[in-house]
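Please see the structure below; I have some questions.
Every protein chain except one is present and positioned as in the full complex.
Right, chain A next:
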Amino acid sequence: MGTVKRIGWRLLLMLPILALVSVLAFLIGVLTPGDPIEAQYANRFTAEQLDQIRATYGLDLPLWQQYFVWLKNVAVDGGGISIVLGVPVFDILGPNFLNTLILTLGGVVACVVFGMAIGATAGIFHRTWIDRAVMLIVQIGSNLSIYWFGLVLIIVFSLQLQWLPVGGMQSRNGGGFADLLAHLVLPSLAAGLISMLVLARFVRIGIIHEVGTEHFKTFASQGIPRWKLYGKHVGRNILPSAVNITGLEIGTLITGVIFVESVFNWPGIGTQLLNAVNGKDYPVIQGGILLVAACYLVVNLLTDITVDSLNPRLRRA
């Protein structure tokens, strides 16, 4: 199959998945404990008045009808109106979603850069104390709570060393790309932590495996410098699986981002979802879940395309 055809096929497959996800997102919103209207207005209105308000939000319709009304809202009406804040859902989620993407991207960069570096260090120095020391740190790191790790980063790098800001996306006197980057460093490290350690393990194993192969031994015995072998052969062979792992890990990373946003006060979609859940704000919960799920699907597609293009055998086929 040609590349274009493969991508087309994947896109087509996404449609039923998206439909399923939309049903799930809708149900999760509706099935959240509690009643948004009661939470907002109880003690101030009579039962009839509450019913009236429910009707204005269409909450008196049968579930399946509510679902289609919601789909229509998503398609043409900005995701419906937030029950708590009274503005269109995508007006709330849009800017925050962009912020979450920025943080996720930061997390991915941290994951790839540090994951590769840590894994390569351990792999290349396999069977030495360096490997053992690195792997011990990896072991410990994998079991840290992101929330706790985030606080430790704040204490060390913000409060003690005063190198980096505690939270938010901009300084009080605001603005600029460098300022944004400064705010991005710590949350990215926290967001990327778990994934980078997973990636590091794969890279390490990959290197150990490649170094053990016959062709590597043959090349090495011919006197080709090691660094050349690592770059040209080992690196090339482990790259596709590294990309694959990174792609898969983005899912984990997005989950972690929600905690990271809370610790670093990053104005992202996670904070909004938490608020929405607290206020039982159905439309925002539903819209948020749909956005995150769609994002995950797109990332998966991009990962597959990247893996394909890194693998010459698939490209020629």
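FYI, a residue touches a chain if its C-beta (ideal position, glycine included) is under 8 Å from a C-beta of that chain, and two chains touch if they have at least 3 such contacts; residues count from 1.
Heads up, the rule we're going with is that contacts and distances are computed from a predicted model.
In the listed set "ABC transporter substrate-binding protein", "Electron transfer flavoprotein subunit alpha", "Roadblock/LAMTOR2 domain-containing protein" or "tRNA-(Guanine-N1)-methyltransferase", the entry agreeing with the UniProt name of the missing subunit chain is "ABC transporter substrate-binding protein".
Within the complete assembly, A:N278 is the residue of A:Q65, A:T213, A:N278 or A:S309 that touches the hidden chain.
When the full complex is taken into account, the listed residue touching the unshown chain is A:N96, out of A:S22, A:N73 or A:N96. When the whole complex is considered, the residue among A:I102, A:I154 or A:V243 that touches the unshown chain is A:I154. Listed by residue number, the positions of chain A touching the unshown chain are 32-35, 38-39, 41-45, 49, 53, 84-87, 91-92, 95-96, 147-148, 151-152, 154-155, 158-160, 162, 165-169, 171-173, 262-265, 267-268, 271-272, 274-275, 277-278, 280.
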